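All protein chains but one are shown at their positions in the complex.
Moving on to chain A:
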Amino acid sequence: MSDNTAAMSTTKERRGLTRPQMAWRAAQDIFDGAYVNLGIGIPEMVARFVPEGREVIYHTENGVLGFGPPPEPGEEVPELINAGKKPITLNPGASFFHHADSFAMIRGGHIDICILGALQVGDNGDLANWSTGAKDAVPAVGGAMDLVAGVRRVYVIADHVTSRGEPKFLHRCTYPLTGAGVIQRIYSNLAVLDITPEGFLLRETAPGVTVEELRELTDAPLAVAEDLKTIEAPSLS
């Protein structure tokens, strides 16, 4: 997504958590035994930070279950890639299957957790992450609509505001939807938000980030959890 790329170059001026810290925070919520699908970009980083002792099986849409970390340079195997078309390795017990089976895992509710990026999230759980509706753009959707429709827990990792400072989390999405009412939790550089029937609920803040500041940067009412916590992430850059 273009504005993620643009924001990448201004990482130093970003407030709150670094991108690896955002991935670290999301990783703490991946439970032992989970079947997980991670989107391209920051979500992919989550696998690096899952606490030791938890066995997690990673699914990739193109037809692999149980893949491992990227191979060392020179160790890439042709035709062994993930949905981002990047080389992967296999963990013991991995399997291959065709595309309809792969999406049956997604659409049939067999994947426990999906984490993906977002352009916008509504406080009703709507997600927009595939199109800004720009007239001259070539539309491309991939598997995002299948993931949000079929996976039980769908979480977003995204910066709280765009590179132009516009809130990504708002009452209603203005971009074309990927799915309606599908997101349960957001990990941003500034906060962890849950989506409840009443809207956004602030669960955790990044160190030094105030509730007032978050209310300014979130374009929807923000309820605050009674046990509001501060995210204590390790130093990661």
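Here is the rule we use: contacts are C-beta pairs under 8 Å (C-beta built on N, C-alpha and C of every residue); 3 or more make two chains touch, one makes a residue touch a chain; residues count from 1.
Everything below uses one rule, namely that contacts and distances are computed from a predicted model.
Colleague: According to its UniProt record, what is the protein name of the omitted chain, chosen from "ABC transporter ATP-binding protein", "3-oxoadipate CoA-transferase alpha subunit", "1-acyl-sn-glycerol-3-phosphate acyltransferase" or "Adenosylcobinamide kinase"?
Modeller: The record for the missing subunit names the protein "3-oxoadipate CoA-transferase alpha subunit".
Colleague: Using the document's definition of touch, tell me which of A:136, A:198, A:212 or A:232 contacts the absent chain.
Modeller: Answering carefully, the residue with contact to the hidden chain is A:136.
Colleague: Can you work out which residue in A:62, A:91, A:132 or A:184 touches the chain that's missing from view?
Modeller: A:62
Colleague: Name, in rising order, the residues on chain A that touch the hidden chain in the full complex.
Modeller: Contact residues on chain A toward the absent chain are 61-64, 77-83, 85, 96-100, 102-104, 106-107, 126, 131, 136, 138-146, 149-150, 176-181.
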